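The structure follows.
Just one protein chain is left out here, and the rest sit where they should.
Chain IDs A, B, C and D follow the sequence of writing; residue 1 opens each chain.
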Amino acid sequence: MNRLSRLRDSAWPGTLFLLGLLLTWEVAARQIASPNFPGALTVLSKLGEVGPALLREMGVTLWRAAAGLLLALVTMLPLGVFIGRFRALGDFIEPVIDMLRPLPPLAIVPVAMLFAGVGSGAKVMVIFYSVSFPIILSAIDAVRGAHPMLSNVARSLRMSRREIMLEIDLPAALPQVMVGIRIAVALAILISVSTEMLLSTDGIGNFIMRSQEEFQIAAGMAALIVIAVTALIINGVVEWIDRRALRWHYAKQASTTSN
Amino acid sequence: MIGSVSLLSVQGISKALGNAKQSTQIIGSVSFEARRGEFVSVVGPSGCGKTTLLMCLAGLYAVDGGRLAFDGKPVSAPPQGVSVVFQDYSRSLLPWKTVFDNVLFGMKRITDMDSIGKRAWAAELIASVGLKGFEASYPWQVSGGMQQRVAIARGLAARSRLLLLDEPLAAVDAQTRAEMQDLLLDLARKYDQTCVLVTHDVDEAVYMADRIVVLSKRPTTVVEDIPVALSKPRDQLKTREDRTYLGLRHEVITLIRSMRVDH
Amino acid sequence: MIGSVSLLSVQGISKALGNAKQSTQIIGSVSFEARRGEFVSVVGPSGCGKTTLLMCLAGLYAVDGGRLAFDGKPVSAPPQGVSVVFQDYSRSLLPWKTVFDNVLFGMKRITDMDSIGKRAWAAELIASVGLKGFEASYPWQVSGGMQQRVAIARGLAARSRLLLLDEPLAAVDAQTRAEMQDLLLDLARKYDQTCVLVTHDVDEAVYMADRIVVLSKRPTTVVEDIPVALSKPRDQLKTREDRTYLGLRHEVITLIRSMRVDH
Amino acid sequence: QEVKKLRVALVPGIGCLSIYVAAVKGFFKAENLDLEEIPINTGPGAATAVTSNSADVGYGGTLPIILARSHNIPFRFVMGGYYEQAPLSSDDAIIASNKSGINSVADLKGKVIAVNNAGGVNDQQVRLKLAEAGIPIESVKILSVPFPQMQAALQIGNADAVATVEPFRTAILLAKLGKVIARGYVKDKDLTKAVPVGVFYATEQWINGNADTLARLKRSIEKANDFIKANPAEAKEILVQRLRLPADVVGALTLPPYTTTIDPAGLQAVMDAALSVGFLKKPMKAQEMFADSK
């Protein structure tokens, strides 16, 4: 049994841990007894009440998250590999990336609205903007960190730069890039919710905002639970894809690891 | 068989490695020629710069000085028609491709074969390096010696005009080694390939070569360029018992001994 | 010199690799003993399972069946007092440590030496594998053969009671190889080390060994366990001209030939 | 008389002028009040600061506190801040852009309207006004656009109308980008009442234990309110300095009436309006905001 598969094969410890957290939450809430901090049971019963509405809103949120993420994947993955391969280019572009990175989504909203209007376009643009960075940075670093041997092989086979990037750099970098993608996936949901809190009339972020405005604290927490569960499900799917796409990597790690 | 035209011409090339701040001269000045179809063995002490030389020949490292030409044209990038089998075989295989696909990968630039032909050729090569049955394995699922043979098969796959081999048989057992030597000679003749073989096995160097280039320690220069007057095809038993063979073997060993890296 | 006590006892061990769905029997059943101070050479066709065997001996793979004991105690984890020089030398070195620090890294288990003593011992080892002057280089800055010698130096650094060597000299030139062979024999005697050497070079196997274990192809079993009745210390010229030596060499080569992996 | 420390969580804006003036003119100091302003950019945020004891008193919009109270957060109004009353003053407005051709709320049908945040007091305003005009909410498109970006949205054409507040209201009007088509957070018939827009609030527990401090706060704010009434120009100057607003905008806007009293009728109108559009789930009495809850 190897470390990786052991890491993935059982859901028990995680489930128990979560249950433990819920319990702690409930106990703590009873101790504190403040309307600002409803207990797990209150929130769960609220969840039963507003659940269907929440699921609908979550759908909207996810749709935008997916659009922004997809856009980032198809543009930033190749761009990252490209910059990783051509160091000289990175010297120019990376400072710009570093400049754009610390701008909070909330702050670029006004700019995004100027150029992308106030509809879903602006929100998708902000999500795209935010999730681009983990993807592009992990791609750049992974390509740069790859051992030069494979690139020698490819060059001696007279592969074009495009081919090298596509057929060597990308697959070799993928195990590390996958971590960046996993971060990006969660971030997409996070940003989607955040932008909705600020400039939307639908989506789960708007629901949270409304709950905050109306001091429906339990309802807001119920929404957070829906986000959490959705995140868990999506992460499961991403991990499944990850294991498929990188079957060779995990098998290799598994086969060469000691007892 | 061997043409009189020089396919690979190495004239006084030099090469330093390292960065701007601290660089070491690896290749002092190396010159030799390889004619079409010729098999050149390169021997020299460990660390003398054989791998570096091969990287230059492959167009992967730019030479600092001297002239390097393949097929009459100066080498400035990996030229068409050159294949390399790298010394670091385990790292040179693509871990996400199976043995079969790794070999197929070597045919990237082959245009005069359709996909079916390529697959047949790959299967044939895999069988001839003794890996039948391991086509679907990944490189990391086979032993060191087997990985090295996958690398050889990939190098052979392109039927390049020039084959650069960097200690390609270091990790295989004696019996397999002999078979692989004959396979290399066979294919080289069949496809009129020129080969440069780096090896630390003097017997192998003599057995395979039409010419042996003996390198000095670092910064390396050519100590001797010895023609091998052994008939072809070679034979593992007969050739190795041949007087000329033994004489050459003696000569090369003596040469190498005389220039041990002192310590 | 060789004690009569068995330091390493291998009794009918077996091992399959792969995952639950698809596993391949690599080691069928292997038994042999190594007494204290004994030098055991292991030969066998490429891919037969030599590396796998060594990994089991090192306690890195758990055996599926049979009994494996080091110093009388069953092996279930890497036991104290066992060093390994891995076949995949280039990957086994730590790329963020210099040559010197890599060798120093091997001295973890040495307790009867202070830091100054350790550094002196590391320097001595590096010199004796011919790498003086490369102490401050990183592994990836030196040639393949040099990397392999770093790995050997690291393996020797611990002065372990049992040394497992997986084709440790595959990448060095003939001259260095001979010197390294003698170095290994010297140190083994000096520190009363038991060695298991996997090699594909039959000459080397015979020259170094007190006993030669010949393995069959996969799933591997012991074909022959041949005692080597050659006097010690060995000598590169005299021993290799010895009748017994030549006879053993012949015997082993014949054995290996008889069991080629068919293709 | 010993110095009392008082932390006030507030949402910075024109409504805070009394506090700014009292601070600048030293009215707090005169009452031996060491008043610390804790600016927080959202009403709920400021309210949370008060419940979590990060602040003693909150100052902000009326509606969020009513809603909090309706969800059993034990807030009480301490005193009034400012109000709006037709035709004297108005703090808020729905403004339609000139190019949209909208002249009244009835014209909003099928148009795009921007509110600051969905669920906020602007949203309520739009819903209320549409309901009164008999336009179903589904027939308009409501967008969420932060106040500062509304002007751009109007000009670029991303929105046909915006529900905004001061000083953005005056800025848009100054730029001649549109005209006011509706105003007020209450039904049209209640517009003439004094509708409390900004209020001081605190938790019941805190109020009960700090009567003296509250009295001092009230006295200093009242002094400030008198000052504003007497010296509107200087008050505006303070506003410009404190909020760093453009002087022309402040010059053009009408300061709302600042007062510490809360008209229960106006408050009831706010509650009724919130109830009618469903923001408030159950009817509330104005008195609940002043009395101890059980």
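In this section, a contact is a pair of C-beta atoms (placed from the backbone, for glycine too) under 8 Å apart; a residue touches a chain by one contact, two chains touch by 3 or more.
Keep in mind that, in the parts below, contacts and distances are computed from a predicted model.
Enquirer: The chain dropped from view, which UniProt name applies: "Multisubunit sodium/proton antiporter, MrpG subunit", "ABC transporter permease subunit", "Heme exporter protein D" or "Dihydroorotate dehydrogenase B (NAD(+)), electron transfer subunit"?
Expert: "ABC transporter permease subunit"
Enquirer: In the whole complex, not just what's shown, which of D:Gly120, D:Pro167 or D:Gly266 touches the removed chain?
Expert: D:Pro167
Enquirer: For the chain that's not shown, point to the residue among A:Ala40, A:Leu137 or A:Ala219 touching it.
Expert: A:Leu137
Enquirer: What residue numbers in subunit A mark contact with the hidden partner chain?
Expert: Per the touch rule, subunit A residues meeting the hidden chain are 3-4, 6-7, 10, 12-18, 21, 34, 36-37, 87-88, 91-96, 98-107, 110-111, 114-115, 133-134, 137-138, 141-142, 144-149, 151-152, 175-176, 179-180, 182-183, 186-187, 189-191, 193-194, 197, 205, 208, 212, 217, 220, 223-224, 227-228, 230-232, 235, 253, 256-258.
Enquirer: Which parts of subunit D face the unshown chain closely enough to count as touching?
Expert: Interface residues of subunit D facing the absent chain: 12-13, 37-42, 44-45, 48-49, 51-55, 146-149, 152, 155-156, 167-168, 171, 243-246, 249.
Enquirer: Considering the whole complex rather than only what is displayed, give the residues of subunit C touching the chain that is not shown.
Expert: Subunit C touches the missing chain through residues 55, 58-60, 77-78, 80, 82-84, 86, 88, 91-96, 105-106, 108-109, 138, 140, 154, 158, 164.
By definition in this document, only the chains that are shown with their structure count from here on.
Enquirer: Based on Cα centres, what is the most central chain?
Expert: Ranked by how close its C-alpha centre lies to the overall one, first comes A.
Enquirer: Can you work out the whole-Å distance between the CA centroids of subunit A and subunit C?
Expert: 48
Enquirer: Would you mind pulling out the distance in Å between where the CA atoms of subunit B average out and where those of subunit C do?
Expert: That gives a centre separation of 28 Å.
Enquirer: Give me the residues of subunit B that touch two or more other chains.
Expert: 88, 91, 141, in rising order.
Enquirer: Could you pull out the residues of subunit A that touch at least 2 other chains?
Expert: Subunit A, residues with two or more chain partners: 251, 255.
Enquirer: Considering the complex alone, what residue numbers of subunit B touch subunit A?
Expert: 55, 58-60, 77-80, 82-84, 86, 88, 91-92, 94-96, 105-106, 108-109, 138, 140-141, 158
Enquirer: For a test of understanding, state which residues of subunit C touch subunit B in their complex under the given definition.
Expert: Touching subunit B from subunit C are residues 18, 43-51, 87-88, 90-91, 127-128, 130-132, 141-146, 149, 167, 170-177, 200-202, 253, 256-257, 260-261, 263.
Enquirer: Inside the complex, what are the residues of subunit D that reach subunit A?
Expert: Counting only subunit D, the residues touching subunit A are 42-44, 47-48, 51-52, 64, 67-68, 70-74, 114-115, 117-120, 142-146, 148-149, 152-153, 156, 158-159, 279.
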